[in-house]
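All protein chains of the complex are present and in place, except for one that has been dropped.
Let's look at subunit A:
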Amino acid sequence: MTAVADALELDRVESHLNPPASYDLADHPVPTGREEVWRFTPIKRLRGILDGEASDACLDWETTIPEGVSLTTVSAAEAREIGELAPNERPAALAAELSGGAALLDVPADFEADEPIVIRLTGSSVDDLVWGQLVYRIGAHARVTIVLVHSGSARYSAIQSFLVGDGAQVNILSLQDWEDDAVHLGRDAIRVGRDASVKHTSISFGGDVVRMHANVEYAGPGGEAELLGLYFADAGQHLEHRLFADHTAPKTKSNVVYKGALQGEGAHTVWIGNVLIRKVAEGIETYEENRNLVLTDGCQADSVPNLEIETGEIEGAGHASATARFDDEQLFYLRSRGVSEKEAQRLVVHGFFNDLIRKVGIPSIEEQLLRTVEAELAKNVLKELA
């Protein structure tokens, strides 16, 4: 056994924040809503997804896959053999059980592409119950960008695994741009190879209930993960993002930045940022940050950073969480230069998201995101301007 493998710690730990991963549905009973991991979620609005009915409905797939990369279908058993990351909650376990096979995106070792791999998934009706299972296998030292766009409507529960080879550089973006009635329960889990670096950005604008996990673990030392997120909740929307950086190897890094804006009666966002630094994970660095901007009355932003530390030998660990309304001093400053109140608000919200949007690192998407933020603002804050 190599020293590296020795230094890995992949056993289940008794982390009170994260139920252990398991394919066995008995390990993931139907939640009552009182469980720690479900207490923020409006279970009644999940439209029966958690009952786990069989369904062979699909989303419509439209893909842009460069030559050299393959997209195939494998059985659920094969997905596990490839190293799929096991579900840690019921919707993901149901997806693995009921999807009838996984889509496998295979990026060979040393593959490099500037143009993103794009997968557009579109639902046609919220009556459709869709189980999704996707495995992304990225070979060692590959450099790719993967863009996943969800739109239309559906009840969609998906388990996605990103298996990132040693030294690879991967930029993943998942955009939830659903119609107003959609329900999306998504679990993204990433295994970061030795010295690999992964950026994962989750962006949620649409949908009635969207609950996304972004979990990271490390297959060796030197791995880096940057987990970014942006969400904009309108009246009645529930947008939930749950992060878990599981430092399973020494000298690894996780950097989490999620920013959200809320507007309208009943807009609700949840951000849970869990970091576990295992005994073996010496010399790691982690930082997580969540900022929410509350634009109107009647909104609720829940923000819970959690740091569990089992070793004393860490390089740095920190977190920040803040939820605020418009800053009166900022608005005053802008208005004192002649800018109207609405325009000042628009500038401040753009400013709030700007640095995050710039970090996404996919130029074609950044433009679109700025436009979407603008469109979101037009729904409420800027309504009187129109």
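Assume a residue touches a chain if its C-beta (ideal position, glycine included) is under 8 Å from a C-beta of that chain, and two chains touch if they have at least 3 such contacts; residues count from 1.
The rule is simple: contacts and distances are computed from a predicted model.
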Query - Listed names "Nicotinate dehydrogenase small FeS subunit", "Fe-S cluster assembly ATPase SufC", "Cbb3-type cytochrome c oxidase subunit I" or "ABC transporter ATP-binding protein", matching UniProt entry of the absent chain - result: "Fe-S cluster assembly ATPase SufC"
Requested in this report: Check the options A:Leu46, A:Leu134, A:Met212 or A:Leu334 and report the residue that touches the missing chain.
Outcome: A:Leu334
**Report entry** Absent-chain interface as seen on subunit A, which is shown
**Finding:** 328-330, 332-341, 343-344, 347-348, 350-355
